[in-house]
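Only one protein chain is missing; all other protein chains are in place.
A, B and C label the chains in the order they appear, each numbered from 1.
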Amino acid sequence: MKILKNLLKSPMFVTGLVLFLATIILALIGPYVHTITMERVGPQYAPPAAQYLLGTDDLGRDYVSLLIRGLRSSLYVGFLAGIIATTVGTLLGIYGGFKGGWIDDLINMITNLFIVIPSFVILILISSSLKDGRSLTLIGLIIGMTTWTWSARAVRAQSAALKSKDHISLAKINGDGTLAVIVKHILPYLASYVFMVFILQVASGILSEAAISMIGLGPLDTVSLGTILNQAKNNGALGDGVWWAFIPSTVIITVIVFALYLINTSAEGAFNPRLRK
Amino acid sequence: MSVFEVQNLSLHYLTRFGQKIHAVTDVSFTMEKGEILGIAGESGCGKSTLVNGLMGLFIPPLYPTSGDVRVGGESLMNRSPKDIRENVLCRKVSMIPQGAFNALNPTCKVKDIAADVIAAHMKEVDKKHIYSRLRERFDLFGMNTDKVLNSHPIQLTAGERQRSVIGISTLLNPQMVIADEPTSALDVTTQKVVIKMIFDLLEKGIFSTMIFITHELPLLRHVADNIAIMYAGEFVEVGTTEQIVFDPRHPYTKALMGAMLSAEPGQKQKKPTAIEGAPPNLANPIEGCRFAERCPVAKPECRKNKQDIRMVAGRQVRCEYAE
Amino acid sequence: MLKQYPTLRYILQRGGWYFLTFLVAVTINFFLPRLGANNPVDIIMGKSASGLSAENARIKEESYLKEFGLVKVDKGEIVRNAEGKPVKASGLEQFANYIKMCFKGDLGTSFQKYPKKVLDVIAEAVPWTIALQLPTILFGWIIGNVLGALAAYRRGVFDRVFFPVALLISSFPFFVFGMLLVYYFAVVLNWFPAMGGYAQEIIPSFSFEFLRSAAYYYVLPFFSIFLILAGGQAIGMRSMGIYELGTDYIKYAKWLGLKESKIIAYLFRNAMLPQLTGLALSLGTMISGALITEMIFSYPGLGMAILTAIQNNDYPMIQGCTLLITISVLIANFTVDILIGFLDPRVKAGLQIGKGN
Partner (left out) sequence: MKKGKNVTVFLMGVLLSGLLALQSCGGGKPKEPTDESGSSFPRTKTLYLAGSQWGDPNTFNPLAESWQAAWPVGDRFNLMYEPLLAYNSLDGKIEPVLGTLVSKDNDSIVVDLNPEAKWSDGTPVTSADVKFIFELGRRFKNAATAFTVEFITGINVAKVDVNGVSVERLSFIVDKKGRNNPLVILDHLQAVRIVPAHVFEKLLSENNNDLSAVQKLKIDDNPVVSGPYNLETYSNEKIVVKRRDDYWGAKAIYGGKLPGPQYIIHPIFKSNDHFAIALQKGNLDASQTFIPRIWLKKKDGVSTWKADAPYYVPGSIPMLLINTTKAPLNDKNFRRALAAAINYANIKELAVSGYSPDIQPGLIMQSGIEGKYFSADDAKTYGVTYNLENAKKMLADAGYRSVFKSDGSLDYMTDKAGNKLPTLSIKSPAGWSDWEAMVSIAVKGMRDAGIDVREGFVDAGLYWPALPSGDFDLIMHKPAAAVTPSLPWSRFESIMSSRNWVPVGGDNKMNENQGRYNQPGTKEYNKAVDSLLKVIPILSDDAQLTEAYRQLNKIFMQDQPALPLCHLAEQYYEFSNANWKNWPDETNPYAPPLLPWIGASTKILWQLQPAK
């Protein structure tokens, strides 16, 4: 509670939170405020005008509708990837850091394996064996399954540092099982840290989706901010000065990620008093 | 002329919103050569702020409000940070920090840290000279000098580390050494060794006076000549060790002693927090006695009347009812 | 037995794990592409069979299967089953063959870039990838960390301006940044070339002209990665630096009156250690990391080769590239592990006490 109070005093946190909530609200109520239509509403790449506020895309569709759809997709992918990466990474990281020894080495090896195999290799291989090809969910899953390595490393370091703390040694002596110690004594201490890891993983999930779509491996079943950018690139929109094909989606991605970074940084300051000043 | 003089020193922090927090108010004392002054008080009572003030180290947001600090007659107020850094720190006033365990840069060898200190305060000293001087000084401490100097802090025992810190802090023969809980992390035997070392250095004249800050009053009993009790930024009672320990007059000192003396010396778990309530918020101006809220013998007017230092039974006390 | 040489034991132990990781990675990278539904020969035949009679198409397909080692071959002839259809070589047989070839230093022939050798493709592309990525990563790392440490130490106005800017820069999708660079500096202002690794009228050689041209073409791709990388590093370093700033040894150093530059050096030295791990990771993954930059700038490099190899199930190419990535990631990590062991006395001391890491 006190931390939250402190956070609310931080202008960075408030800015981040407001920006982030704004994107969430846009994603949630957008469809009710603005009629979402995937129909053709004007010519190709019509500039912004009254009937299409942010212009139209290569298929003459309304960019506002596309951006709301895309924003929803990107947030979905970000959260899906973030939850997976944080869960897997935290569990493996805590366990490895706490256990140490060969288990730690083994987990470290698994982590390295996932770094060694490029994520888009896995993406293409899995999507080729699925009938429906690459769905948004699949992309979220794969981003999550390949980016947890970072969380695992970060959490491992924290967990290893906690291991030597008195209360944990005490719990171990008292005969609590590893799992019990982790759940009762380590997780609560790491909760704030895990929260920050999660925030960063969501941000990286959103950026990763955009990057994957940019290579042309984006979701095939829906519009995302990444696919909007990819379409614009493939259709040479930039060369023709069609800024509205690029800038709005770039701004939205940047704003979400920036907001998450702000939240993360200020939370880091709140949780770690040394950074607070 | 006293070695160290502090006159009516008040310090404040300036927050980002322009609010002033009066962390230290109206502290005065003088110290003579060979004297050890103990300062005791709860955590948060302003000890650490005072320490910075005593060194003339005013790093924003800490500012001096009023008063003066003089070392060997030389004032530390209104001097540039560079001047303080080069000419005061380590040379005139030096600090032995709390928790020597982490006070040494873990990625440097002891001798390199010491050499950095010398290099920071003396111009054009060649390395060889620095090391020979170091060795000479460290030989006084009864350790394996070569091993200690050539080790990283992690490789040293707690006692070795603490002695290295003391060695480094006193390297330039300062007139005043401020030790902040120098023995709190040590076991009893090592504590004794370290304290003996401090006395040795004082005796040898390597430094002239010392302030010993701790919340362990029993320890002060064996170390300090005089003791000052600090509460909410003020000295509430200053007297000889005998006076303070065996015959406290200020209600706070009494409460502190009550909480303290029952504890075994050196047991750090027992902190002087047995007194009910919390210190006042120093951001708000306080008119009356700062201890009144927690004082077991407080009278209604205590909250209104400003308390000044007065002499009671041969020592200074900040309580109009003390006797 | 190695108790008396803890450092050596540490190196061997780490090395052992990395070697094991390497073996597992090579195996996974071999079998993973083969789990996919599509056969590389089907893809090739889809492109080259139009207009062929069924009989000729079958013959051609079989000759590819044989050439790529996907069917069993006995004395130069395809082994056939009772129906006369070729007998497919099992994954294990292919794996054994692959390992045998690897020992001979032969990574095989690309299916998609036939008849080019995988090793040739890699040897042609990797220098560009390294030339693009290595300086960018190193500079970005160094400059980002120096700025981050400064921001942490100075705080104040510098930090208040610098920090949000760094945060904003690193929030920006780098590929859009690259495209905007192309649009503005190449198309609109015409200051820099839009694409390629060097001027088209030049043949790569060790001439001044080539190097000058390559440097000129290097500017935009460099900045497209550099700024965002440096921004991210600076943020990490700043927060590490602020953390270190609150530590006892920095406070003590200030009390000792050490020079500001010395304190920053202390700060940097300690805060840098965790950042080194990040450096190792980016260096290790740089081989595959430049794909989007290659696309945006038509820059030479390995990224596109990997992408097309995977899209076309070009097994030997995938294996060759992932082998390279594996080796570089593991070597980078191993190096940093060892380096930190030497740079951070805490780790080293831990070894001597015998705690492992």
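Following the convention adopted for this analysis, a contact is a pair of C-beta atoms (placed from the backbone, for glycine too) under 8 Å apart; a residue touches a chain by one contact, two chains touch by 3 or more.
Everything numeric in this text was worked out from a predicted model, so none of it was measured.
The chain not displayed here makes contact, within the full complex, with A, C.
Among C:Pro300, C:Pro316 or C:Pro345, the one in contact with the hidden chain is C:Pro300. Annotation: of C:Ile11, C:Ala57 or C:Val146, C:Ala57 touches the absent chain (contact as defined above). For the options C:Tyr10, C:Trp128, C:Tyr249 or C:Phe268, the residue in contact with the chain missing from this view is C:Trp128.
Of the residues in chain A, those that touch the hidden partner chain are 38-40, 43-45, 58-60, 124, 127-128, 132-134, 216-217, 220, 231, 233-236, 238-240.
Where chain C meets the chain that is not shown, the touching residues are 36-39, 42-54, 56-57, 59-60, 63, 67, 85, 102-103, 105, 109-110, 112-116, 119, 121-128, 130-131, 134, 182, 186-187, 190, 194-207, 209-210, 214, 294-296, 298-300, 304-305, 308, 311-313, 323-324, 327-328, 331.
Following the convention adopted for this analysis, only the chains that are shown with their structure count from here on.
Our note on geometry: chain A versus chain B, Cα centroid distance of 49 Å, whole angstroms.
Annotation for chain C: residues 247 touch two or more other chains. The residues of chain A lying in touch with chain C in their complex are 12, 100-101, 104-105, 108-109, 112-113, 115-118, 120-122, 124-125, 128-129, 153, 157, 203, 207, 210-211, 214-215, 229, 233, 238-239, 246, 250, 253-255, 257-258, 261-262, 265, 268, 272-275, 277. Within the complex formed with chain B, the chain C residues making contact are 247-249, 251-259, 262, 266, 269-270, 273, 343-346, 348-349, 352. Contacts from chain B toward chain C in the complex involve residues 55, 57, 59, 84-86, 88-91, 94-95, 97-99, 101-108, 116-117, 120-121, 152-155, 165, 168-169.
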